[in-house]
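All protein chains but one are shown at their positions in the complex.
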Amino acid sequence: MSDTAPAPAPAFSRSEMMIVAAARELAGQRVCFVGVGLPNIAVNLAKRTVAPELELVYEAGVFGAQPARLPLSIGDPTIVTGATAVVSMFELFAFYLQRGLIDVGFLGAAQIDRFGNLNSTVIGPYDAPKTRLPGSGGACEIAINAKNVFVIMRQSARSFVNEIDFRTSPGNLGGAQEAEAIRRAGGWNGRGPSVVVTDLGIWHFDETGEMRLDSLHPGATLDEVRATIAWEPKISPHLQATPAPTSEELRLVREELDPGGVYTK
Amino acid sequence: MSDTAPAPAPAFSRSEMMIVAAARELAGQRVCFVGVGLPNIAVNLAKRTVAPELELVYEAGVFGAQPARLPLSIGDPTIVTGATAVVSMFELFAFYLQRGLIDVGFLGAAQIDRFGNLNSTVIGPYDAPKTRLPGSGGACEIAINAKNVFVIMRQSARSFVNEIDFRTSPGNLGGAQEAEAIRRAGGWNGRGPSVVVTDLGIWHFDETGEMRLDSLHPGATLDEVRATIAWEPKISPHLQATPAPTSEELRLVREELDPGGVYTK
Amino acid sequence: MSTSKVVSMHGAVADLVRNGDTVAIEGFTHLIGFSAGHEIIRQRKRDLVLARMTPDVIYDQMIAGGVARKLIFSWLGNPGVGGLNAIRRRIEPASLAPGQTPLEIEEYSHFGMVSRYTAGAAGLPFMPLRSYFETDLPKANPLIRPIRSPFSDEVIYAVPPLNPDVAIIHAQRADASGNTQVWGLLGCQKEAAFAADRVIIVVEELVDEAVVRADPNRTIIPGLIVDAVVVEPYGAHPSYVQGAYDRDNRFYLDWDPISRDESAVQQWLKDWVYDLPDRAAYVAKLGAERIATLQPGSAPSGSVDYGEYR
Partner (left out) sequence: MSTSKVVSMHGAVADLVRNGDTVAIEGFTHLIGFSAGHEIIRQRKRDLVLARMTPDVIYDQMIAGGVARKLIFSWLGNPGVGGLNAIRRRIEPASLAPGQTPLEIEEYSHFGMVSRYTAGAAGLPFMPLRSYFETDLPKANPLIRPIRSPFSDEVIYAVPPLNPDVAIIHAQRADASGNTQVWGLLGCQKEAAFAADRVIIVVEELVDEAVVRADPNRTIIPGLIVDAVVVEPYGAHPSYVQGAYDRDNRFYLDWDPISRDESAVQQWLKDWVYDLPDRAAYVAKLGAERIATLQPGSAPSGSVDYGEYR
């Protein structure tokens, strides 16, 4: 609008950085299974930036959604109107996910271990839980049957743990070699988790199947990273600095995708 | 229309008698799986006479059809327009037939034995057939999963045989006792064949599971019945005479259901 | 042509839902049968086994109302908001009231639940699926069992059929025989209905049979398997009905603090369920202004031609 000097680099929250970083990881991907909340914003941001051809699949039974607003729930009517196809959940899970048509599935969890195994079922013993969590929903089958799994969750020592209390969604199991053999023998579509995007940085998985910090977000420190993780994390020798969100990325998040700031505060 | 003397009892063909007899057997039935050809006419006649509440199910995926004309093929567009529901064939076979919602399934065959086992696959050895027939289509699962099976076929010594060349659709197997035990153990929905309507008479199954002639059509003789059947048939001690088609039944068949006389010549 | 199955919600629930029944009120975020759930609470049904992929706020309310002894589910949350706190209080030992029986649970993944209904609808003794590998779910639920393929020697998993005594399905429209049409999200309603012994259909609009017959591909449930048709506009509130009204997100957000406080929950049930005779009273209490905020714009599907073949 204005033809004068560029605006100063805008301030942004860690949630905003996390969403933007997750969206950028979707560059080049085609078909994405969208979860509610942060993944939903990240995927819709990617579609408006790095991955315009991205097809949005919602587990509720929608392929090729074009939501006109950010849905609060995973099954909002806005994901239906104007979609390419609406199908039964049997078809969605059987013909799209189990058949191997999904490139990326997003998962969050209450707990993750160094190999990317996820717990979204219980804290404490299953039969006498300290905290009862929502459970699998589609997470267990997304972890097994989406070609790539993107994890998006905030770091904390209670979440990034040495041992998860319940394995809801398999990651790299006890290590890459074991996981690879089991996936091949079992005919899984999935290759396991490929990235964990947190509020502090971006983790990929190394040849042993363990998380490795490859990029640190602006404002985050390695001390913070270590303080919010129960094990001694691997840090890439070529650690990058995550580029800050651009003004356009922030504008899209703030004005179009989460105008109420529900997820990005 | 006319208020004068009643019309003389009309002449009718054996095919017409067979269709009318089959239609009458449907009295009190609710949901009928319709086959092409003779069963189609019989079922549509029953719906206009003895079973107005009859719901017509076509294996092509139609529930509650109201065909405006007699379809030549099992999948004519007239069975779709105005139907209650059109569904995939998976749903039709799984949720309607296999679930046990079908009261009556109609079957024909090239060969039948005394226990109502049917062959619609081959004459001669399977691997080197003398005559290759259409095969099962839905017949094998109709025989197993429709609660009652109605057979409609013309008698001939080549068709009513001591031993069928291939068992496409199970009837009472080697006898009622064996068949009953196997049906119960296997959790079949079906109780097996309940009637065989031919151009000469109406057969039900006795306590041994064998066909027994219960009614002889007008104009047919027991000699004819015996000449068109390879085994010595059981004849009911209380053999009935099938009432001739009424004028209204004939009118419906000739004017509405098979005006071209394709099936009723 | 057929006899009408149209009855009141009171009558349908009184006749068709019995203490001890397994009841499935399905509808994945869309078409959730809140009015039926409230009537079950109002009639103080007991010892029900409640099945539902996502128990949602309706089962939180029903379980708070004391109708259930057991829950069969795959995702236990208030979608987009948080947990289901009344249910959690019946599951977490530390939260149980003294002497209170814990809620029995039987847990699957989404596809596991869908596959259970599909097996039930198809009359199959099991349904195979490629889920559960290397997870703790089969340990938590012994009804998730391995099965070997007779073709490849591959071992995958199987779940057993789920055949509810009663399925309750909310829909946009049905005719008086129960021929039911839905558009928008379909969830697993068709499968749940075919799997059930008894089916209650609740609709926004009762239509003439001719409306259904004009578009037979839109029919998801045939009257053949339907026992009762209840006509209750806004019966899915606070969930939504595609084309008719929006999800009332404010309600879902408001439920969170209420549900954290047992006495607030009971007060809510008194105000909105026990003290009201029926859904019409609920809608009146909700108020025209609130309802008005939920009206969507128009987005017509367009018409297709089936052709007249005589």
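Letters A, B and C mark the chains in the order given here, with residues in each chain numbered from 1 onward.
Rule of thumb we're sticking to: contacts are C-beta pairs under 8 Å (C-beta built on N, C-alpha and C of every residue); 3 or more make two chains touch, one makes a residue touch a chain.
Predicted model, so just to flag it, every value in this text is computed and none were measured.
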Contact list for the unshown chain, restricted to visible chains: A, B, C
Selected residue (touches chain absent from view) among C:38, C:130 or C:198: C:130
Among C:66, C:82, C:102 or C:160, the residue in touch with the chain that has been omitted: C:160
Candidate in contact with the missing chain, chosen from B:29, B:44 or B:81: B:81
Positions on chain B where the hidden chain makes contact: 36-37, 59-62, 71-77, 80-82, 86-90, 93-94, 97-98, 121, 126, 128-141, 144-145, 166-170, 173, 182, 186-188
Positions on chain C contacted by the hidden chain, ascending: 123-130, 143, 145-147, 149-152, 154, 156, 158, 160, 172, 181, 183-184, 186, 211, 214-215, 217-218, 242-244, 246, 296-310
Residue numbers in chain A that touch the chain omitted from display: 31, 53, 55, 62-64, 66, 68-69, 76-78, 80-87, 91, 94-95, 98-101, 145, 187, 189
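Here, only the chains that are shown with their structure count from here on.
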Farthest-lying chain, centroid of Cα atoms versus that of chain A: B
By number of C-beta contact pairs, the top two chains: A-C
For chain B paired with chain C, centre-to-centre distance based on mean C-alpha positions, whole Å: 41
Distance between the centres, which are taken as Cα means, of chain C and chain A, whole angstrom: 29
Chain B residues counted as touching two or more neighbouring chains: none
Junction residues of chain C - those touching two or more other chains: 190-191
